[in-house]
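Of the protein chains in this complex, all but one are displayed in their positions.
Here is subunit A:
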Amino acid sequence: MTGSTGGPRGTSGPRTAGGPRGAGSPRGAVARRRREARGGPQRRGDSRIALAAVREVWAQRSGTRSRGDLLYVVYLVVLTLLLIGVPVVRAAGQALARPDVLPLLLLDRAPQASTAIPLAAAAALVLLGAVRGPALLSPFFTASLASSGIPRRAVLWRPFARALLAPVLALTVPAVLVAITLVAVSASDVGDLLLFMLAAGGGGMLLGVAWLSGQLLGTAARRLLALGLAAASGAIMLLPVGVGQGGAYPTGDEHAAASAGGLLVAGALAVGISVPLLDRLRGVVLREQALRWEAATVVASTMDLGGTVGAFRLPPSTGRRLCAIGSGPLVLLYARRDAIAWLRNPERLVGGVLGALLAAAAIGGSSMITGPLSWFLLAAGTLGLWSASGTMVDGIRHGIQTLGAPQLFGQTAARQVLLHATAPLLLLAVLGAVGGAVGALVSGGSGDASGLVDAVLLPPALAPVLIAGRARDAAKGQMPLAFSTPMPTPQGDISVLLMLGWQADALVLALLAGGLLLTLGTAGAAWLLGACAVLTALLTMMTRGRLRALRA
């Protein structure tokens, strides 16, 4: 091979193509780079050729999926959706057509809520885009393809399109579920169902674009956009009628077709405009996100979910000048240090606070209603509060990580954990009480004073249990090797159940605690607080045991 083959590909011959005016000078080089960045027709042709060559090389690997394999996967997905997905959603919708669920779906503000929720999700996705955007390749492809002369849109549109599926499905499936429930009691018809589904599809595409915006924008613009979307989410509830997805809510709004069509067109247009914007993604963002994502997936493949979440914790981004260390007793010293640490990652803090408020509202609302929706709200709220608490317990994690290392701090790891628990416990309890009250009021339980007290007490009663559970989870250590030993049975290898059980024990315990507190809460506040104390003590003892085991 000789060097002449590089000639026609554009980069070896610009000295002559650049004309007589300083082609070899720095200015000439800049002009050349600009021309190359603009990419004329020949450049696009080159990128197509280059991509085709890459695909050919990639397809020659051993074990590559053939076109037939891919078609088979598509066939399987379509069949599964038709034969299992549709009947399951239909049956679920019909099962939800109950007297304790229908009034909520038929609330006056239900259409507004069906727009407010996606808008709040869009704000969260904008923030998520800074950590893991939708247009992402593996580190290898980021270094080879996305860093090459090939326009980024040519290599990133596929992962972007794949990622769009997640928000589209996340909006469409619940929309279909709501509509089917209303159709089952003749409060809606199939035409409304289809319109609401299309509107949700369009909304999902817009969510995907919001996610990409988070990946594209700088810190200030991203925060501003997220704030704007969150504010819009709140403001939409004040409107007299539903707009956007809410305009197509399946209760027979006369503008449903216009809303659905408008949202679908807006979604498609936004996605179309986003594709050229993929060229604007910065290499450093793509590289960092790709490395972080790969690290997280590698850790996840070893069943270390705590480590996986840890891989997504961004380093502090602001508040360097805030005074984290103050005077006073140790409790105050640790609490202040933790609180300042939260402020140094404002996006994570805002996400955690909003998540905790929403989750507490769901938990509070669950105590005001009955039936499957109550349990669904409790489960979703408990999981949400558990996730939100994760943004507040870095201090606890750090305390446990000091185990096994020479002692730097004046307190043992166990005492550090205890001291680090104060600030997150207070914050979570306060957010829980506020969110619980909001949830109770929204779910229409304001008439019953004792019910309102239960709704306000339940989330803060869960707070110490979850913080103790977080400490227990942080002190988990490695999964015992025995759990990954194959356990052959006539039904197959069941060791995976053990692994899943070991991995999900903290979540399961949190859910059980939520269920227990909800059940006992109906017997009175004393029972609720008593159960909270017992559960917290139990989890604290388990944490202590794990710390001892780790030290040993």
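Definition applied: a residue touches a chain if its C-beta (ideal position, glycine included) is under 8 Å from a C-beta of that chain, and two chains touch if they have at least 3 such contacts; residues count from 1.
Note that in this section contacts and distances are computed from a predicted model.
Taking the options "Glutamyl-tRNA(Gln) amidotransferase subunit A", "Carbon monoxide dehydrogenase", "Iron uptake system protein EfeO" or "Multidrug ABC transporter ATP-binding protein" in turn, only "Multidrug ABC transporter ATP-binding protein" matches the UniProt protein name of the chain that is not displayed. Residue A:Leu333 is the one among A:Ala266, A:Leu291 or A:Leu333 that touches the chain not shown.
One chain of the complex is left out; on subunit A, the residues touching it are 313, 315-316, 320-321, 324-331, 333, 337, 340-341, 344-345, 394-395, 398, 401-402, 404-412, 419, 551.
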